[in-house]
Structures are given as C-alpha cells and as structure tokens.
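All protein chains but one are shown in place.
Which chain is which? They are A, B, C and D, in the order written, and residues in each are numbered from 1.
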Amino acid sequence: MKKLNKITAGLACLALSAGVMAQGVTDDEVLLGTSTALSGPAALWGVAASQAAQIRFDMVNENGGVHGRQIRVVLEDHQYQVPIHVKAMNKLLNLDKVFATFNVLGTPMNLATAETQFAKNVPMLLPMTTAHSVQDPEHDLKLTFGSSYYNQIRFAVGHFLATGRTSACVMYQDSAYGAEVLQAVTDEVAEHSGVSLVSSVSHKPTDTEFVGAMVGFKGAGCDLIVFGTIIRDTITGYATARQLGITADVVVTQAGFDTMVAGWPGGITEGLYAASVGEAVYCDSAPASAQAFCDTYKAKYGSDPGVSGQLGYTAADLVVAGLENAGADLTVESLMDGLEAISDHQDTFGRISWSYGADDHKGTQVVVLSQVQDGKWVSLGQANYSAK
Amino acid sequence: MRILFKTNYKQDLNLAKHSGHRFWYGLLILVLLAAPLILDGYYIGEATRVLIFAMAGLGLMVVTGFTGQVSLGHAAFLLIGAYTNAWFLAQGFSSFIALPMAALLSMIGGLLVAIPAARMSGIYLAIATLVFAIIVEDVAGHLSSITGGNRGMMVDVPMLFGYQIWQSWELYLFVLIILVAATLIVLNILRSPLGRAMIAVRDSEVSSQALGVNPMKIKVFAFTVSAAITGLAGAFLAHYMLFLTPQIFGILLSIQLLLMIVLGGLGTVHGVFFGAVLIGVLETGISIAKDALPSSIGGLPGIEPLVFGVILVSVIAFEPTGIYSRWVKIRSYMEFFPIYRRKSFKRQRVYLKTERLK
Amino acid sequence: MNEFLQLLIVGISQGCIYGLMALGFVMIYKATEMVNFAQGDMMMLGSFVAWTLIMDLGMPFWLGVPATLIVMALFGALVDILIVRRVIGQPQFAVIILTLGLGIIFRAAAGMIWGHVPLTIDSPISGFSSFYGIVIGNERLVIIAVTALLITILWTYFRYSKWGVAMKATSQNQLAAYYSGIPVRVIISAVWAVAAAISALAGILLAPITLIEPMNGLLGIKAFAAAVIGGFGSMPGAILGGLIVGIIEPFAAAYIPAVKGSMVYIVMLIVLALRPQGLFAQIHKKKL
Amino acid sequence: MSKSPLLQVRNIETFYGPVMAIRGISLDVHKGKIVSILGGNGAGKTTILKTICGALEPQKGTVVFSGQDITAWQPDKAARQGMGHVPEGREVFPFLSVKENLEMGAYNRKGKNEIDDDLEMVFHYFPDLKNKINLQAVLLSGGQQQMLAMGRALMMRPEILLLDEPSLGLSPLLVSEIFDIIYRLNSEQGVTMLLVEQNAHMALKVSHTGYVIETGRVVFDGDRDALLNNPDIQEFYLGKKQAIGREKRRWKQRKTWR
Partner (left out) sequence: MSFLEIKNLSISFGGVKAVDDVSFSIEEGSVYAIIGPNGAGKSTIFNLLSRFYEPLSGQLNFSGNELLELGAKDIARLGIARTFQNLELFEHASVLQNLLVGRHVHNNQSWWRQMLFTRSVVEAELEHRRKVEEVIDFLELAHYRNQMISGLPYGVRKKIELARALCIEPKLLLLDEPSSGLNPEETEEMGFWIEDIRRDLNITVVLIEHDMSLVAEVSDRVLAIVNGRVATEGSHAFVQSHPDVVSAYLGDVK
C-alpha cells in the first residue's frame, strides 16, 4: 500500500515535470506553508504576522479565491528553535506537500532549510526576516521583502555620521541578527574618516537589565548608539539610556520598529530613531485601502495591527498578486514568473510600491528613517539605498 | 512466563538472554533497516530525528542514568560535536575523519567538565553543567573565525568514500548504523566491571569506595564516554539541521534530553529508546493532530507546547519512574495473565526524607 | 566613583529580585526537597495577574498588589494540591521533569491568555531620583526596601514561630513529622503558597523595569545560579547569592563587555569549584 | 466480657511494592496493656505498625482505634486521634535541637504549662536528653536518638504508643534501660503499647500478651506465659538451644536448601 503511494508520488513527479500540476496545487486549492514562532521569544512577531496574512487570504477566499483556487496555509509553530523548525519544514514539505513556503520567521531558520526546500523545488516566499544572509545569494525560488538590516543600519549610521556624530556604540543581541547589525556599523564607520566605533556590548535575548551596558556607553562618551535589539530590549535599553542622562542619538532596525515601541506608556521612547523597510501606518490615519484590514484585525484580535501585522499582510498581498499574475495554469515556474511580473504594486498601506523582476528577487530597497514623536513613528525621510 | 534453564555462566554474559530476545531484536533491526523502503520521506525525516535524539539520550543516560550524575548541560556536547564535524567537513575532510574528531573533541570537553564535576552532586552538579553549557554557547558565539559566530555556519553533507550522503534515507541509515554501534558499546560497558562500578557509584558512593572502586575515576570515565556519544549525536544533528548557530544549543535542548530519558525510564537502555520514540511520536502527533482540529482550537498560537506540557506532566504524575516501568507492568500483566493482580503495582504512600545527610 | 556607586546600587536592587526568586526556590526545596524549575514562570504569572487586576480591571495599585499576592498564593497551593503532591517522595528526576513541564505549560498558557506583546503596570512609584549625580529609579529603591522587610519577616517567622519550626521539621523528616501529628500536607501547600506569593512580589517589583512577557520566567536561571552560589537550601545564602549575581552583572557589562554574558556563571563555577556545596553548605556527612 | 479493645485490627492485607507483605492480620490491644509482636526478619512486623498508623494503605481490612474507624487515614490525622508512633531507625528531625524535637511532639497540644510539665516528665525518664537540650539531634548518639524519638511520642500524650524495634542496634545496657522505661511508662503512666521487637526475650519480659508473625500471618498468639512456655518459640525466638549440636543444626539447614 505504502509502496503504491511511492509509485503514485513518482508519477506525480513525472506529471510535474511535464508542467501539469505542482505539489500543493489542485484545481480548487493552493497550499502554502508557514513555519513561524507562535510561542516562545519571537511569538510577538510570528503571531501577528500570520494572523494578518490570514486576513488577506480570507478576503481573497471569500471572493472565490485566485483563479478559482482557495488559498490555504498550514501553520507550524517552531517556537523560535531551529530543530523544531527543521521538523516543521519536514512536515510542510513532505507530509503536507505545500506548494510554497511563505512568511517563515527567523534568520537561522530560513538559512537552515533553504537548500532542502529548493532541492524539492518549493519556492521560499517573503521570509519574515530582512537579514542580509537570507537575501544573498539570490535564488530562482527565493523572493524576499526588501532592504536588509545591514542596509538599514548602514544607511542610518551613514546619515548620522554625515551629520556630525563622531563616535558610535553598539548594543546587540547574541544572534545572527545582532551580528549583522554589528557588522554593518563596523563597515560603515570604516568608510568615514575621523569617526570610530568606541564600544560594543552584546546581550542575551532574555536579558532585562541594561544599566551596566549604558554606564559603559556613557563612559565611552559615544554620541550615536546603535541598537541591534528587538522589542523589549529596545524599550528598556532606551529608557535606561535616557534615565542615566545619555543624550546620544539611538537608532534601531526594522526588528525594533513597532507601533507599540513608539506608543509605550510614559513617553519613555520619545526621540528614538529607527531605520526600516517602510513607514509605520496607524489605523486612524491609514489610507482607505487599509481600512478593511484594520477593521477586521481589530474586530478579531482586539487591537490595531502593529508593524509585524502590516508586514504579514503585505507579504500575503504580494503572494496573491503573484498568484493572480501566474494565471490559471499554476506551476512553480508560472508562480515565479507571476511574482517577477509584479511591478509598481502599490502597497495597501500606501507606503511604497513593490517591484520585482527576472533578476531582482529582493524587492524594494527603500530605507525609511523614522523617529518617535508624541508616541508615534514619524517618517523623517526615505531613500533608495543599497550598500556595495 | 518464560523459565530459563541455565547451564553455563556464559549465558548471563550474552546480550540476548534467550531465543525470543534474539528473534525480536533481530526483527526490530531488520524493520528499521527496511524502513526507507516502506515509509515515505516525511516519516524517514522524523525517524532520523528520533534516532539522533536517541543517540544523544544514550550519551546522557550513561552519565545520568547509570552513574547518577545529573547533567543539564549536554547540549554543550551536542554543540561541540556539531561544530567539530561541520568544521572538518568544511576543510574538505571526509566523515571518516570528521565524525571521530567530533567524538574526540566532545570527549575532551567532557573530561574538562568531569574533573571538577566529579566532586559535586545533585542540584549543584545540575546547575554547574547547565552553566557550562551556557558558557560553551557563549564561547561558540565569540569564536567567529571557526564557528562563524552568531551569524551561523552552513553544514556540508556527510562524505564517505567520496560519496555525498544527501538523500534523507541515506542519512537515516548512516545514523541508524552508528546508533546501533554506540548502543552495543554501552551494553558492553554495562555488562563489564566498568558498568557495574558505575552503578555502584550511583547507588552508594561510600561502599563502592570500600570495594576498591575509585568513584572519581568512574565518574570521569562515564562523563567522557557520555560526552563522546552525545558529540556524535551532535555531528548528526548538524547534518539534520544543515545550519548551525550557537543559540540552537541552548538550555531548552539540554532539558529536552533529560526529559526524554526520565520519561523513558532512567537507568535502562530501553528507557532511552522509549523516551526518544515517545517524545518523537508526541511532537509529531500533536503537530498532525492540530491540523485535524477545527482552527479555533488547533490554530490557537501556543497550543503545541501547551499540549506537550500537559501530557508530560500527566505522564510523570501517573508514572514517575518513566514509561519503561509501565511497559514492565504491561509485560508482566501478559505473562501472568489470568492471575495478575492489579494491586501488586499499586503505588504505596511514600515519604520524603532529607537528602541533606550525605 | 559615581559610576561605581551607580552600578552598585542598581546591582543591589537587581540582586534583591534574584534573591527573592532564589528565596522561593529555597523555601520549596527546604520544605519538600524539590527543585521547582517553574519558579521563574510563577513570577511571570504573578506579574501578569497583577497586570490584569490593576491595568485591565482597574484596581488601584495598592489594592492590586495584595490581591495579586493572594491570587498567586492560592494558585501555588493549588499547584501543590492538584499536581505536585502526587510525586513527593518520588525520585528527584521525576520531580525535576514535572516542574519543567509545569514551566512549559505556564509559559504557553500565559502566551495564549495575555499574548506576546510586552505589557507594563503603571505604578505610583515610577520616576527616578538622583543623589549626587547617581540616578536611581524609584522602583529600584522600593525593591531594596521591600526585600529587606520581607527577609526580616521570614527570618523571624522561621526562627521563632511554631509553624516555622514545623516547616523545618517537615522538610527534615516527613514521616516523623506525620507521626508527630504535624499537618504535613497543609504545611507543604502553605510553603508553595508563600513561595508563589514571594515570586509574584518579585514579578510585580520587576514589571516596571523589565516589562511583562511570557518568556520572563527564564530569568529564573539567574536566580537559580544565585541560590546555588548561596548554597541551595539556605535562606540567607539565597539573598547573598542574589546580591552577588545582581552586582556582578552591571559591572561586567560596563567594564568587561566581552564576557558579560558568562560572567555570572563563571563566578558561580569558581564558587562551586572552591566550595562544591555553595557558600552556606547544607549537606552534612551521613553516618555510616 | 472485657470492654472492647482500644485498638482493633481486622484482617488487614498490605502490599509493599509488588510484594504482599502482610496477608490478613487481626489483633487486639486493650487499654493499659503492652502487646508485643514477634517475628523474624521480613515477617511484616514493621508493615503492620505502618498500616495501623496510616503510613501505608491496606488493600483490605479495617483498623478501629478508640471506637473510630481510622483505616487508611493519613498518619498525622491518626496522631491527632491519640496514636503515638516511635518508628524504627531513630527517625528524629536531624537539624532541630533536642528541645525543638520534643516540642514538635506536642504540636497539636494547647496549654504551655502542661507541655512544660511533660517536658520535665520526659527528662525525668530520659535524663541523658536534658544535658543536650540545645544540641542538634543529628549530633546525638544512636541510643540518645532512640530516646528522643520516644520522648517526642510521649509529648503527644498518646492513648497508645506504637514502638518499632526500640532496641535495635543498642548496647545491652541501653536495651535494658529502654525496656525498663517501657515498663515504667506502662505501670506508672498507664500508657498502652504495641511493641514490635526482634529481641523477644526483652519484649516478653514487659508485655502482657503477644502475637507471633511469620511471612505476613499470625501463627501463634497468647498471653506472656503461653508464649514463654511454647517450645517452638523458645527455640526460634528466645534462642534457647536445644540439645542439638552445631553440625546437626547446620545439616538441618542444608537439608532445606532450595
């Protein structure tokens, strides 16, 4: 019986190469897989992003799907642990047999299973990380969001160093993400004369106490502090710096760029800078195109979607656009062609437009620099930026 | 019930005590070897993971189950094994070099911990090993020239005789063969003086000393062997994940190993496999079952660890000595079938006495 | 000098938190010889409960705090009565796994109930004071004061009250305690209740500083190191160990950032290498 | 017909792990009497006491104590009912002082004066303890720990005292002292006792009646004289050598092997 399965699977393979139908695709359904953190330290991102993406797919499905196909997502919880992620991907690729993975969270996770999934001809769509190492090298089956952490930080640090700051400090998490931030600062500082990286300190994601680090920075006398942090360490780290009377500018990446950080009670994050892929959108001032999403999200989960929700929704939106472009005859090739055909796709939140191409799978290279003012992220400006 | 007539002391030395043993274990190995023919990719992947964890658990069992030294830091040896293996493969060596080196370096790591650890016991040892693992993780994060630091490191596929082991069933068989070999070595240790000395040290350190056993030496030996086996498992874990960062080898991984062997049943080789299979089946089962549930339940974020925790706690609350002892009960139920008495395994009231008198 | 005092006072207040959590560990260990690996998660639950009462249900802060302590005390007792009691006297390992499992459940449940977005409690003690150039958050001063007060109460209680002595007796020889007519089960549940309440207090004190989220429980590892440095099972040891851990951290971060992450643990290993049973050893030689 | 017994055990069966340690034991203890249970190693004597006080749960049978069915009660509840238990193996609170140990015995009692009086009473019977009143119990010698355990049980003012091997591992002098105290407690204070003892010689000297247990069953019971005069008991429990020489005895054992 099982053997028979293998034979039919083999036949299916043959069929696939003939371009009839890919794994995870039937006449009325297309199956996507997401392995993300629904619990554990990164659940803040994983839960919101996957919930927001589901809202986009629900909208499409209610209107009859894409070319008659309903979009279904199999959601796996990797708890931000690589071994569990590898197991989850094994399930998605080999048991659920998904058509493509999408919105997979975490830098090490995406790096771990990329080879395996490409070998199985399963596209990797819009991983929930803007790490440099996940974006490069490009691959025919890989499509990413946009500007990497590396580019975000180089852009921001370049901007500050060009406007008079002379010494930088870095506080970063002991992780691939933190290492990328440190690298970016080091590289950028090297390109300017008369400036230096004076101090750097790392911390564990679970650390809660930053007085020591900040006292060290105060002693080092830096006038620019770069945070390779996520949400909680951004808030408490920044609050500690200000409490100790440190007046240096503090800048964080996309990972610490969330509406909740800006709106933290007591205004303790006032003045914090962030470099990110796009602007933060607030539902009360969102463009009309985003209203439906805002309302649904709020009705379902009782709060406004944060930036991670916006990203998740955007990712889903791009996938839908790609599927539509791919046409009724859905194969891996047609999907990738469809995605590459996305051009000047206006973002639902009215921030930026998205374009991909046959030799551009990286998405937008816009970096936005924002600052917290009166409890909200306010965009100070944006630029197309890509480091060599 | 089987009655054994022994005609020769040698019978007690055999691993398989009677023809039934030979038959069933032989069959088990055959089935495991044939599994790739029967099962499809997903299940082979799952089985590979279970085998790798079983190997790591086997290592931990040597030191914790047989020698009574708690370790909450075995992820450190997985880390050392994984990185060593990956580094040697990256330098172009074959697995023939990389695997033994992984075992050897973990062994050296084990030796380093064991010498101070042999003086500690109980909770102090548990925490000391836990802390050792945290420090090793930290060091791996800082040695970026070798480990790639926190940015991580890709792992090449295993190489044997210039042949790349790339297919999932090939890796499965590779792991299986090494695991069987490691199990045989552990069984050999257990039936020889060293193994008895380990158990002696575990059950009563003073009287083992009075019998001429050097507890320090035995503990160090157990730790070293344990580290070597766990290091091998780490090497395979690297192949399973294909990518390494130090954070993978955190506390949670150490805890999972301990969880596995306690759940399986401490102090028996069977326990290792029961534990590995149980945890594997549990995780796989929960993850498949949640798709079958309505999304209002199955889709709840965090449902998987919750269910896992609840099952874990229930198992321990009802069977504190692990699944293996449940199996023993079931087996004796079948052997004594009509006259079996339920009460004979009823849990009596037990009372705690301070262990502060050592 | 200012810098030194600044780090020291922060270290002491952080150390008090670790000390409080370590105290929770030690109390349960003393009463039942169990190491409660879910202690950190009980602290996390405590701060969430406080958040619900104060921020969500709008209780005034000074009412919300005692209410939280009561809720968590009941919860602690319930955990003992429903689950932990079953494994008392079973092998140590079973107990370790049981509490690890409880930790998993608590974390997952907290994530499901309160979500993963960090929360905070508006407390009337927020803000900061500065003396001679040293800046210190008011909540940190409160932490130090509350810890000192609590330790005095607990010490007096254990030393002089009949219940306190009975608790010690129970931990030393459960069967003999039963035979003496001491209500052992009630006492053990009470210990769990007190330990849970102490952790909840630590959680509330910590909430304004670290924000509340389900993974906060992992802080328990440092409290653990603190308890071990002090000699597991010794209450003054727990506080001393907590202070040592708390003080090392900011100094390491400020002056030797490269080893900051491991410094606490390195110190712990050094202590254990010199005194394998911690500063206040609790293990006595058995009579042969 | 005499009054109904203070302690009445009917047909109890207890498992110890997979082993059925006692198989249907019944016994009576009347108020003011000393009853001893004799038997070899592994006969189940300790298990009987543990089952009576609730430390073990019987599979079957009932324990009635001063009119109350206390079967399978928790031991602390039985203790509050007036059952004092001096367990085998010197079970003291090792890190509490002698005084604290004794005070724990009076845990459920009110009235400081009475408790102080009883403390004096204990020191009267065990003067050795008085000298070490502030010493941690773990520092006492084996015999003193045994006395402390007994003293602690006395502090409960129990209606019945269960004594488990009070002479185990004690020097001949201490053994006779302990039995002297047992005798005096019974005759001066009227304490009822159920005594488990390996040293049948001593036990029968002080007790009124006795039961002989073998492999979990009562094989013989009767008053002291009946027991003392029974030739089997004389041989097996009192160590009175028959006129058989050593070689014969050894042969006798060989004969029964396997």
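Assume contacts are C-beta pairs under 8 Å (C-beta built on N, C-alpha and C of every residue); 3 or more make two chains touch, one makes a residue touch a chain.
Because the structure is predicted, anything quoted here is derived from the model rather than measured.
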item	value
Residue among D:G42, D:G111, D:P127 or D:G190 touching the omitted chain	D:G42
Sites on chain D contacted by the missing partner chain, in the whole complex	17-19, 39-42, 139-144, 165, 168-177, 198, 200, 235-239, 241, 246, 249-250, 253, 257-258
Residues in chain B touching the chain absent from view	9-10, 12-13, 185, 188-189, 191-197, 199-200, 202-204, 206-215, 221, 225, 267
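The working rule: only the chains that are shown with their structure count from here on.
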item	value
Chain whose mean Cα position lies farthest from chain B	D
Comparison of A-C and B-C (more C-beta pairs in contact)	B-C
Chain centre separation in whole Å, for chain C relative to chain A (CA means)	37
Multi-partner residues of chain B (at least 2 other chains)	138, 301-305, 351, 354, 356-357
Contacts with two or more other chains, residues of chain D listed in rising order	55, 94-95, 138
Footprint of chain C on chain A - complex, ascending	39-41, 43-44, 47, 174, 199-204, 206, 208-213, 215-216, 218-219, 231-232, 235-236, 243-245, 260, 264-266, 303, 306
Complex contact set, residues of chain A against chain B	2-3, 5-6, 9, 38-40, 43, 46-47, 74-77, 79, 81-84, 86-88, 90-91, 93-96, 107-108, 111-113, 115-116, 133, 174-176, 178-180, 183, 202
List of chain B residues in touch with chain A within their complex	37-42, 45-46, 49, 138, 141, 144, 149-152, 154, 237, 240-243, 245-248, 250, 252-253, 283-284, 287-288, 291, 299, 301-305
